[in-house]
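Next up is a structure, given as structure tokens.
All protein chains of the complex are present and in place, except for one that has been dropped.
Chain IDs A and B follow the sequence of writing; residue 1 opens each chain.
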Amino acid sequence: MDTLVLGISLETLAWLIPGLPLLGALCNGCATLMARRSGQVAPKPLITFLGVGTPFLSFMVTTFLFFIIRSTHHSIDTAPLFTWMAVDDFIVPFSLYVDQLSIVMTLVVTGVGSLIHLYSVGYMAHDKAYDRYFTYLNLFLFSMLILVLGNNLPMMFIGWEGVGLCSYLLIGFWFQDPEKAYAGKKAFVVNRIGDFGFLLAMFLLYTTLTQQGVDMRGGSLNFATLEAQRQLLAPVATTACLLLFVGACGKSAQIPLYIWLPDAMAGPTPVSALIHAATMVTAGVYMIARLNFLYLLSPDAMSVVATVGAVTAFFAATIGLAQNDIKKILAYSTISQLGYMFLGVGVGAFSAGIFHLVTHAFFKACLFLGAGSVIHGLHEEQDIWKMGGLRHKMPVTFLTFLLAVAAIVGIIPFAGFFSKDEILFQTFMRGHRVLWAIGFATAGITAFYMCRLFALTFLGKSRIDPHKEAPIHESPLSMTLPLMILGLLSLIGGWIGIPEVFKGHNYFHHWLQPVLGAGTLINESAHMHGTELILAVASFLWVFHVGLIALILYSQKLDWIKRCVKKMDWVYNILRDKYYVDEIYDFILIRPIHWLSQQILWRFGDEQIIDGLMVNGSAKTINLAGRLLSLMQTGWTQHYALFLAAGALGLVAYFVL
Amino acid sequence: MTIATDWNMLLVKGLPFLTLLGMGLLLLVIEVLWWGKDKTIMLILSLLAVAASFYFAWDQWIQNIPWSQQLLVFDRLSYIFDLIFLFCLLITLLISRDHIKREHIERGEYYALLLLATVGMMMMAHAGDLMVLFLGIEVMTIGAYILAGIKKRHSKSNEAALKYFILGGIAAGLMVFGIAFFYGATGSTQLSILNQTFAEVDSSQSVLIFLAVALILVGLCFKIAAVPFHFWSPDVYEGAPTTVTAFMATAIKAAGFVALFRVLFIVISLTHIPWVPLLSTLSIATMTVGNLVALRQTNIKRMLAYSSIAHAGYALVGLAAAAKDNQLSEMALGAIVFYMMAYAVITLGAFAIVVAMGHRGDEAEEISDFAGLGQRHPLLAAAMTVFMIALTGIPPTIGFIGKFYLFASAIEVGLYTLVVIGVLNSVVSAYYYLGVVMTMYFKEGAVYRWPPLAYLLTTSIFLTLLGTLYWGVFPKDLFLMAQESVRQVIF
Partner (left out) sequence: MILLEHYLIVASLLFCLGLLGVLFRRNALIVFMSIELMLNAGNLVFVAFSRFFGRMDGQVLAFFIIALAAAEVSVGLAIIVVMFRKRGTIDINEASLMKG
């Protein structure tokens, strides 16, 4: 590896990317622990400096590496820092892999991550556990970067588990509130179900390779090894892919494991923006793109992914129509957008899925942070029916929110338009007409509920409690600065992938080609341009009009809306109550298990058999034996002598007889 | 019978114990002639002697030139036990200073007797002749009688010495009687003679041999406190000064085992005797009684005494495994040697902490005195936790590794029942070891002034803690050393 300035090699730089946030987490963690010991809070400037500084540095290193890769076209596969596991021929080196795909992901994670860290400084300023918050957030960033940069499946799994843990810690950040602690627990448990699939898939891949006698000394589950041996994996590809997809469903909140994400909004809003919108939840998409060679072996698994994605997108969007909590709406929209990404990778358009992942990170982070700004300004008010008319009070938030809404709805030339359209076009072109129709319909619904949210929050007349209204003000610069940057990115972020039909060069897809292969996109030939143009214009007109209607209705004709809802209240109720999925899970899964463990396993098995008979019973017996034996120790020397003589006699008898 | 002696060779080979012997005698002279009250010089001289002796023993271990002079043998087995004794002596000396000062027993004899008792142990380790073995035992034990009763003002100390003396006397009588019959049966007291003459032993003589061997084994089982010859040890351990207890629990136990090795190497060839059932029974009785009675103890020294009985039982598991096929197997013996080291390191650490807990007028020997230590001195409590975990046999400590090797060697030869009982015993032992941990962390302690840890004490705790954890994670070198030591045993 060539050395750059001052003896620092590219490898060192690669290690710095996850290393810096880890350093931040460790230092902040130590500071927190030491402060707690003396019953204080760690000094805020220090925490801020470390907590925000390390992600930014990490981002700069990533940018530097990005330009290096751009000029050299070489990926960086670092030497192992150490060998994590070496059992027989199962070898897991701890090393990083920086290529075109992971650097894009890393840029998003560190870039958006840094902005959200900065935003948190303002948002969490008055929280008592400021230090703990930044410790967790830095730790999250570290785990996410390990997930993205690890060069083998087990390392990705560490990151996978690490982000799950941090997510749990941050959702339940205000754990004094039992409901929030419960939400954290729910997220963790549901994620564990997915992780189970991930683990099984790793076992399957490893055993398959071992049985074929593949030389795996370089690392048993390295992506490079897997890719080189993909022909051997073909027989198990469908099973492995589906198992991995179970993991992805858990992490990326797809049907049927999506239920944790809306509840995850119990955490602080920047956390929702970072973990539950921009980065962690997209890990499933990233994983599928990373393992594209494996998924391409199994058309069945791919169609499952695409179908689940499309259905989730539609399903979550309809729920979003009837929610009243600003963060819940955004949560369902996240699930819906993730569905689009899975639709993209599922039909084989991996780069389109990743493209949407990137733009989504920009506008969804912007939306969440904007929502956070609103909530912050309104003193923890989250019901959109108690907002309205905020455009004058919070102009910066209003403007940036507008940009992001335009992006998610898909207005030309905002970011979301290019990426979403790419996915829909690819779906259409590959013959998945039904899925395309679902996606198309979803786009309209998305436009409707996003505009509804926007209108109720910022337009129309104020419905805020009069005595709450006076002190409303725009948020501080540390919060508005990230908003402005993300708003700008929501506008121009899509321009990296403008297709040729709009006189662009589709730079993004060319960039990812070395990783994802040339065949993942079908739009380069000129005779497709007509179709593409028609589809794009149609979807633009569709979302534009639906959005416009929603804007007008919800800012001007609220009474009419209310009357309509009253007439169709059964539909509305179903949507508002999220199709009763939580209740159904509760009824068919949670209660029977609870009953079984409480009545049979605990009351009978544990208390009666194990505690009563085995533990306490044997403890009593042993205690009794001990008491009897200690009675022999009388304290009288001659008794001891007698025992000694008897023992000697016994031994002699044993020998002589 | 002529014994051709190469005096130069003997001098070089015997340097480890000759050094200690010389220093022990010198200390006695100094004690008579020295008029000052400060005895620091004694400690320094003792430590110097230990260092020199350690160097000589280490050097000889490395050179690995087995040599037998009939009365004394010099092989790696004897030298590794020399090293174990010296380590025990070192830690005992380090933890002694504060303790004997506040107990008013800081006299020259204290140091001299520790050194001379160690000489006795080394004689046992190097014994090639039953008479030398017996002399070694007596030299060691007489020193121990005095050390146990050295707190003249304390009834308990005196009682400990008295009990130890009477019971030790009986054991000595039995052993002498046994050696005499051995002499009668074989015409010599030399151990190796048995191998040569066994073929000629006729039936009338074989009774004599069996009687002799049985009586000798009783004497040795007494030293390692195997049930039912263990009754002396809890009382003596409780009454003796804590530092002496630490020394007895580790060094004397190891000495008993090396003597047992020396005898068993020869007598194991008496094929008429079913060795495995005998040793298994002894082992099961020893560990079970030790653990069960330990459950009920409230005095930490007494608890550790019973725990030492139990650990002798675990080591006997290895001996039973080794005795399979009527020849001592290397792997099991190596495991026992390793276990002796492990046990010595951990137990010395635990005793060092017991010493650290006490202060003038209150020795803090009750387990309840540890209450609240977790808050008042977290580091000390953490160290004690490590030692208790190690005694239970939980990774990542040397205690786990030691037990693992022992039980593995027993499984190797198919003694499954024994291993199962051993593991069950470990589970029982967790109750009282972790009870100490629980007392430290979950019980409120009375207001109590912890003495400042003197640096010698700190050093010894640090050393033992380091050994417990380091060898618990990287046991390979130490285990290889133990294995090497039993490879070329000569008689």
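Everything below uses one rule, namely that a residue touches a chain if its C-beta (ideal position, glycine included) is under 8 Å from a C-beta of that chain, and two chains touch if they have at least 3 such contacts.
From a predicted model like this one, the values you see are computed outputs, not experimental measurements.
Within the full complex, the chain left out of the display is in contact with A, B.
The hidden chain makes contact, of the residues B:135, B:270 or B:331, with B:135. Among B:67, B:183 or B:431, only B:183 touches the chain left out of the display. Considering the whole complex, the residue from B:172, B:382, B:408 or B:438 that touches the absent chain is B:172. Considering A:152, A:442 or A:637, the position touching the chain not shown turns out to be A:637 (whole complex). Shown as candidates are B:10, B:30 or B:146; the residue that touches the absent chain is B:146. As for the chain not pictured, it touches chain B at residues 1, 131, 134-135, 138, 142, 145-146, 149, 152-153, 155-156, 158-163, 165-166, 169-170, 172-174, 176-177, 179-181, 183-184, 187-189, 234-235, 238-239, 296-297, 302. As for the chain not pictured, it touches chain A at residues 630, 633-638, 641-642, 645.
Please note the rule applied: only the chains that are shown with their structure count from here on.
If each chain is reduced to the centroid of its CA atoms, chain A and chain B end up 59 Å from each other.
Note for the complex: chain A touches chain B at residues 619, 622-623, 625-627, 629-630, 632-633, 635, 637, 639-641, 643-648, 651-652, 654-656. Of all residues in chain B, only 162-163, 166-167, 170-171, 174, 207, 210-211, 213-215, 217-218, 221-222, 228-229, 231-232, 234-235, 273, 278, 289, 292-296, 428, 431 touch chain A in the complex they form.
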